[in-house]
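Here it is: the structure, laid out below.
Removed from the display is one protein chain of the complex; every other protein chain stays in position.
Labels A, B and C are assigned to the chains in the order they are written; within every chain, residues are numbered from 1.
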């Protein structure tokens, strides 16, 4: 899960990374209560799960408490790319001498941690890579190891960062690496990592992406997950241990299946026939009739969905359970069309149940046949 | 370096191993000052670098302060195997239900740590191995790893130690492993590890042997090294960075050479000719005339030595320096006979110097020839 | 040591006393797999379905001379259990759990390689050599013996494939779930030398998907060292960038790394036949064996 800036900042503080003080406000009352706590000039930044907030006016400066309240309220009232700004983050405006980039992330190919550093920063790392490839250094680190001094020195030597910053830079690297390892991060990034007018290295802004599968170890982070989840259907699905995947905005089909591979295969075949899937839902293993009903309800509640493709290859999952689930969901589904492919345990019993339902359910034999039926349905 | 019992006990306390309180005394005054600090009944144990103190009367029990002082003084006046008892260690007399054995040491063959456990203990591990081989379990541990719970459970299961002791036993294993790793031990042993009448596991007596080469990390231990060194010549040699090796008590020859391999080769050839080396001294690299002189003085100061075999294969060491050292040492050596073999840099100059000395110095060409000359000398 | 599971496999089930562990032990025994020991800390000395249970893998290994282990333990305990198996010297460790923390898998991946252990999974259905033995939870009734070797990141796509193969009378030598998580213990490229050497395998099927570089690394290996025909399927061609498709590993980076297009191009360049879907894949196979 990607943390919002203020939450990343909180982690930086917790792991003693050098960064300026920050305050959060969600309302005018909270803004007012910050009086005396904020150092001016200050920066007010919208906290939203999307990029481009600067262009949208989501970053502003305040010279005093009055400006803070005026501009803060202003930002709290904004929407950025359709997302409401529920929270603002206020920090010191720092005098910047140099902007740099530092991150730790995974290298899937080598199955190692990779440290990425550039003495050029402040913009996206891909932009730096295009403009100054020679100013980016990447070093692989073995997952079980600490970050060694020589790795840090190598990064400095390669990019020409002055050795007078050795101790401060080592400190920042080690602390950010601590965040990366201890918080089970997919990405721990400081951008920009700045040198201020007093030659101090400071983490000005950061991105943290934490491995969802590790959240059982990080309960304090776990509770923020729902809060920042932008898709209510995904939230709804998670409560039933389903995985809801938004695919393409412009589609009208939803795929309900058991297993990630099967979902991808279904989407691929559907796309090949010129149709567009807008969402998919993975049931996981051993779905009961009751759970099938909930799954269908969730995907159908997206008004764009007019057709559901149910593709079940049952091993432990029994086809008659699936069919009963579909039956009991019918009254909630309205005009939504169903194309159903059942295979595996109790297939015949399942098909009998489906045939008994007084509704437009296309039954298919096999995945390819299912997609063909779906194409026919679309022509209707 | 092998620590005396009281010092091992101090480490056990430092690493929070469960053990009873202990007090040390070196004199009657110190014994008197322990009044009120000792729990009775108590055990008084002589602290000497040798085994068999029990048979020699070096372990006694005291029921009260008066007995403590009487028996303590008594032990402090003893000599055990010629070694004076300079220090006694006083601990609680514990009611023992069961005596066990636990140690960590090196397995040179596998280059790993080996944990050795037996629910039979109190005697030497080799005796246990002979009497109850099935009651000893050995497990290898990778040097870079922590000791895993499953290793400890395995040791319990294999030896049949009741699982009700799991938590306490884990605690003792982990703490002793901490001692082993953090103190750079060659051996960390608790024997006996006892279960007392209250079913508590307690470390009653321990042996700790610390890697001499690690002592730069353990300054507090380093200072005890000289104190327990029993051989004054070894101490004398160490001050000059020489290594003095006592070989056989009954010999009359001392070997002075540069390099451990060369010393062993010399002793082997000498023994093969039926002669006996009593000591050897390793000069190390780059000996100066002044240092050679000191080396000869040290080995000659053992009254048993009547002949010194000097075997130098010089690379960086120059033979003329060696010869000058021998020359200046002559007046200190009295009747000690010298057989000298020089080889390498400035050999000829060295031989010239030796020939100029008005004394009984046999010169040899090669190691085998040197040993032959030594044999001839012995016949004189 | 082959990674194949067959008559010579003497299997440990870690987590045998759990619901899943017991159920699948029964299934595996029924299929003919020699399950020789179970391990559950604290349950040592008991029995499950006649299989002796030990507290530690070390003791199970010593007592039974086992040579493989399958882990039916929840993802949050997977690291500890797999670590114990690797350190205890089990040469083949098969992990089932889905959703193991990535940092734990990174460590296990290298640990296994360093200790000479073959680690399969996580998020794997296991390994089956149809008609011989299985170690895992796969629905074994749809498999049948034959000479196609399959390795798959996805369980369901593999099931669909073998189901269709059976209809055409084509069987499998060995099927391996390399797993759908982001960091597999063993990769496609790690499996290839074994399939290449296996006398029972005539054709190799690789069921890959978007995300990561395993298919590209396999292509590199195939080009240099594989003489047997390889047929591949890449699922997820129409998945949106930056979104996981359920499998933690099935995610195309925002910059396009791990895309199906690239994988298919590289595979084709290595002489691999690529299929559009499972039915197409099986049609290709029908023309080959």
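We adopt the following convention: a residue touches a chain if its C-beta (ideal position, glycine included) is under 8 Å from a C-beta of that chain, and two chains touch if they have at least 3 such contacts.
Predicted model only: the values in this text are computed from it and were never measured.
Novice: Please pick, from B:96, B:271, B:357 or B:375, the residue that touches the omitted chain in the full complex.
Specialist: Selected residue, touching the omitted chain: B:271.
Novice: Looking at B:186, B:235 or B:330, which makes contact with the chain not pictured?
Specialist: Of these options, the touching residue for the absent chain is B:186.
Novice: Among B:73, B:214, B:252 or B:288, which residue is in contact with the omitted chain in the full complex?
Specialist: Hidden-chain contact among the options goes to B:214.
Novice: Among A:145, A:332, A:348 or A:365, which one is in touch with the chain left out?
Specialist: Touches the omitted chain: A:145.
Novice: With the full complex in mind, choose from A:21, A:95 or A:157 the residue touching the hidden chain.
Specialist: Counting the whole complex, the residue in contact with the absent chain is A:157.
Novice: When the complex is taken as a whole, what residues of chain A touch the one chain not shown?
Specialist: On the side of chain A, residues 139, 142, 145, 148-151, 153-154, 157-158 touch the unshown chain.
Novice: In the full complex, which bits of chain B touch the chain not displayed? Write them out.
Specialist: 106, 108-109, 111-113, 126, 142-144, 181, 184, 186, 211-214, 216-217, 243, 245-248, 257-265, 267-272, 277, 280, 282, 313, 315-316, 343-344, 366-368
Everything below uses one rule, namely that only the chains that are shown with their structure count from here on.
Novice: Averaging the CA atoms per chain, pick out the one whose centre lands closest to the mean of every protein CA shown.
Specialist: Chain C is the most central one.
Novice: I'd like the Å distance between the centres of chain A and chain B, where a centre is the mean of that chain's Cα atoms.
Specialist: Roughly 62 Å, centre to centre.
Novice: Using mean CA coordinates as chain centres, what's the chain A-chain C distance in Å?
Specialist: Averaging C-alpha atoms per chain gives centres 28 Å apart.
Novice: Provide the C-alpha centroid distance between chain B and chain C, rounded to the nearest whole angstrom.
Specialist: Roughly 54 Å, centre to centre.
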